[in-house]
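The complex appears here without one of its protein chains, the remainder shown in place.
And now, subunit A:
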Amino acid sequence: MKDLLGLKDVSGQEIRRILDEAFRLKKEVLEGSKKDSCLSGKSVITLFYENSTRTRLSFELASKYLGATAANIAASGSSVAKGETLIDTAKTIDRMAADIVIIRHSASGAPHLISRYTKAAVVNAGDGMHEHPTQALLDLMTMQEKKGRIEGLRVAIVGDVKHSRVARSNIYGLHKMGAEVVLAGPSTLMPADLEAMGVKTYCDVDRAVYGADVVMGLRIQLERQKKGLFPTVREYHKFFGIDERRLKLAAPDAIVMHPGPVNRGVELSADVIDGPQSVICDQVTNGVCIRMAVLKMLAER
């Protein structure tokens, strides 16, 4: 594996290896005192064309915990703002001998484009509405950790599926690991021919959540309401939000996940976010572990 551009082309076996490595690193590096300097001497660059707090910090800390030299490029303060093309930026970074480039971009396919012009390993940290593979990996890790398995789980993903790279990567990852995926959201926020991806879709969230082992809310960007994709935030929460009543329809030991940041009282009610079934904070911790594992495996290639 040269790059991690998406989970579409990653095998279940490779996903398993990444998860195993992430669990090991969690124990040894995050929870233990043992140092791991497997990325010592490697340079990791984060190139973020979109705002991000947790993903960026998570990658940055992951690379530092493993001893890498990390540098950040914020699109607004760089030559990007002066109109440099993505390819020219890629070539420039390449000439500075970067080992790994982590890119987030609002255009689907941007990491794929960059990967053709650099020798460095490219990690997709979210591209447009396409994929966000490390998010799906950390979601898988969290499910494995909390449920003891992924295979056979029924996972309900609820919200703005159309614009969600998290949903797409999760569909691929969950299918490869043998889970069942059901999706729900307003029909204006469901992409075309979704069922051809091998998932069940519902507009009735109750039906999607019913019996689910995992209930995952997706972030809704409030600008979507301005574009007329749903009438009001109030109506959205009423029909598509996960509250305590809806959560009761899921399996009694179901866990609640969200890629963050959450709009409290919109995708999830406050009681659900802060409730005993929520594993949102564990997702954040596992995010660092997954990113350590991915960086380590790409550096070893």
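Definition applied: a residue touches a chain if its C-beta (ideal position, glycine included) is under 8 Å from a C-beta of that chain, and two chains touch if they have at least 3 such contacts; residues count from 1.
What we mean here is this: contacts and distances are computed from a predicted model.
Chemist: Considering only the chain that is not displayed, what protein name does its UniProt record carry among "Dihydroorotase", "NADH:ubiquinone oxidoreductase, NADH-binding (51 kD) subunit", "FeMo cofactor biosynthesis protein NifB" or "ATP synthase F1 subcomplex epsilon subunit"?
Modeler: The chain we cannot see is recorded in UniProt as "Dihydroorotase".
Chemist: Of the residues A:K42, A:R104 or A:H130, which one touches the chain left out of the display?
Modeler: A:H130
Chemist: In the whole complex, not just what's shown, which of A:M1, A:L30, A:L57 or A:A107 touches the removed chain?
Modeler: A:A107
Chemist: Which of A:R56, A:R104 or A:R168 touches the chain that is not shown?
Modeler: A:R168
Chemist: State which residues belonging to subunit A touch the missing partner chain.
Modeler: 8, 85-87, 105, 107-110, 112-113, 127-131, 165, 168, 191-194, 196-197
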